[in-house]
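Note that one protein chain of the assembly has been removed; the remaining protein chains are unaltered in position.
Labels for the chains are A and B, by order of writing; each one numbers its residues from 1.
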Amino acid sequence: RPSGGSNSANGEEGSEGNSEQYTIRIAHLVSEEQSSHIAAEDFKEKLEEESDGRLNVEIYPNGQLFPSDREAIEAVQLGNVEMTIPAIAPLASFNSGFSVFDLPFLFDDYDAAYAALDGELGQGLLDSLEEDGMKGLVFGENGFRHLSNNEGPVESLEDIQGLKMRTLESSLHTDTFKQLGMNASPFAFGELYTALQQGTYDAMEAPISLYYTNKFYEVQDYLTLTSHVYQATILLMNNDFYQGLPKDLQELVMEASEEFRENQRQLAQQQDTEFLEDLKENGMKVNELTDEQRQEFIDAVQPVYDKYEEEIGQDLIEQAQSANE
Amino acid sequence: MAKKFAKFEEAFLIFTLALMVALIFGQVIGRYIFQSAPSWTEEAARYLHIVQVWVGASYAVKLREHIRVDAFIIRLSGLPRKLMESVSVIIWFGLVLFLAVFGTQLVLQTIQFGQVSPAMQIPMWIPMLAVPLGSIGMTIRLLQQLRDVWKGKYGKEESEEIMI
């Protein structure tokens, strides 16, 4: 068996310990055209070049190694793969602190989200991942999640009463849409397109990029920019692997991660604008909510805050909300 | 004792299969009749199914129902057949022993990290237990099968014949 652990397969171990080679395998879910993958390619290039070949990065996109974020996070935790770039929602199963970001209408805009994630709240959560065997490097994004349906443009709660709504498999998430008066239940992602096409479900919600990359515009007529949840992603590494890297490589990884964050967010926003135009061109009717209309939704979901306040922790919620100011 | 256990195992598997049917049927009824379906039925049914498969795999060892290519091995008889069958059982045993040990480790690690399931919020190690449990069951049954091989019994018991 070739020397295991973090050594690479082609390990030409020199006499000086610091010429040791490390292989970083990044397994993620999104397609090659999506911003996270493009930014990951730059991440790879920087690490390989600036480490003089001591770091070797392999990227496995499209869920080819792990078909779900949950499975990929677990693999990073167990050391079965070195890195992944999941959405943070499934991370809440591993570290409940992250469920604060599932709360509806938590952030008013990008600036608030960035302030919270890149500030004290985000750093505290990243640090807390070490106890779970993971090193949280930086937060990227999938952007704001929006609501779509096949009945008509949504301008008030009345427009969505009783619609069959597909939700993520999380009670907080499902409760949110039940509070809004929808017939909400989780449904397997793989069958969602057909279910919307056939009318098994009327409505769904997702970030803009997902509507585009998975062609949901073909089966959903109306998109309402509710921005009800800001969906961050996270650059996640196995903690033992990170701690086992020499200091200079750790610093290089951190530096490249920060570049990844800036790069990916910029790309993501750019893609959101482009994809939204494409959605319109493909016949989706897009409408925005006025502040007044959005307030009606915000008021309606307050019971969700009350219900989950204790579980998530009031301090975390307040810390997140204060970023809106 | 072994008979009683097998009976209990059978009843358990039948009960969980019935429960899966009830959960998913209930979900359909819920969505259409009560305009609301709980968020945990799918997850519960999925985990029950994993238990079905792994515990059922152990049950199937008892019945000698696992699918194999026996075109070559059945051409042998006497000692060569016994030896070949034994090697095959021992290799199989090696794999399930590995799964039992590493599966137990996986469960212990998951207990330590505290991962919970997304919908029901139950500890993930509980459904994960299916893999080591089924594997431990298989290790025991494969030892019995090895004994049977040396008694010259290779196939399934006549009374246990199941038509696919």
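Following the convention adopted for this analysis, contacts are C-beta pairs under 8 Å (C-beta built on N, C-alpha and C of every residue); 3 or more make two chains touch, one makes a residue touch a chain.
One rule holds for everything that comes next: contacts and distances are computed from a predicted model.
Asker: Which listed name, "TRAP transporter large permease", "Protein-methionine-sulfoxide reductase catalytic subunit MsrP", "Proteasome subunit alpha" or "Multicomponent Na+:H+ antiporter subunit C", is the one UniProt assigns to the chain that has been left out?
Answerer: Of the names offered in "TRAP transporter large permease", "Protein-methionine-sulfoxide reductase catalytic subunit MsrP", "Proteasome subunit alpha" or "Multicomponent Na+:H+ antiporter subunit C", the absent chain's UniProt record gives "TRAP transporter large permease".
Asker: If the hidden chain were put back, which of A:E74, A:D175 or A:E205 would touch it?
Answerer: The one listed residue touching the chain not shown is A:E74.
Asker: Determine and list the subunit A residues touching the chain excluded from the picture.
Answerer: Residues of subunit A in contact with the hidden chain: 1-5, 7-9, 23, 60, 64-66, 68, 71, 74-75, 78-80, 187-188, 190-191, 193-195, 197-200, 218.
Asker: Using the document's contact rule, name the residues of subunit B that touch the chain not shown here.
Answerer: Touching the chain left out of view, subunit B contributes residues 10, 13-14, 17-18, 20-21, 24-25, 27-28, 32, 42, 45-47, 49-50, 52-57, 59-60, 63, 65-73, 84-85, 87-88, 91-92, 94-96, 98-99, 102-103, 105-106, 127-128, 130-131, 162-164.
Going forward, only the chains that are shown with their structure count from here on.
Asker: Taking each chain's centre as its mean C-alpha position, how far apart are subunit A and subunit B in Å?
Answerer: 35
Asker: Within their complex, state which residues of subunit B touch subunit A.
Answerer: Contact set of subunit B toward subunit A: 27, 30-31, 35-40, 42-43, 106, 109, 113-119, 121, 124.
Asker: In their complex, what parts of subunit A are in touch with subunit B?
Answerer: 70, 74, 77-78, 90, 92-94, 96, 132-133, 162, 164, 167-171, 173-175, 178, 183-188
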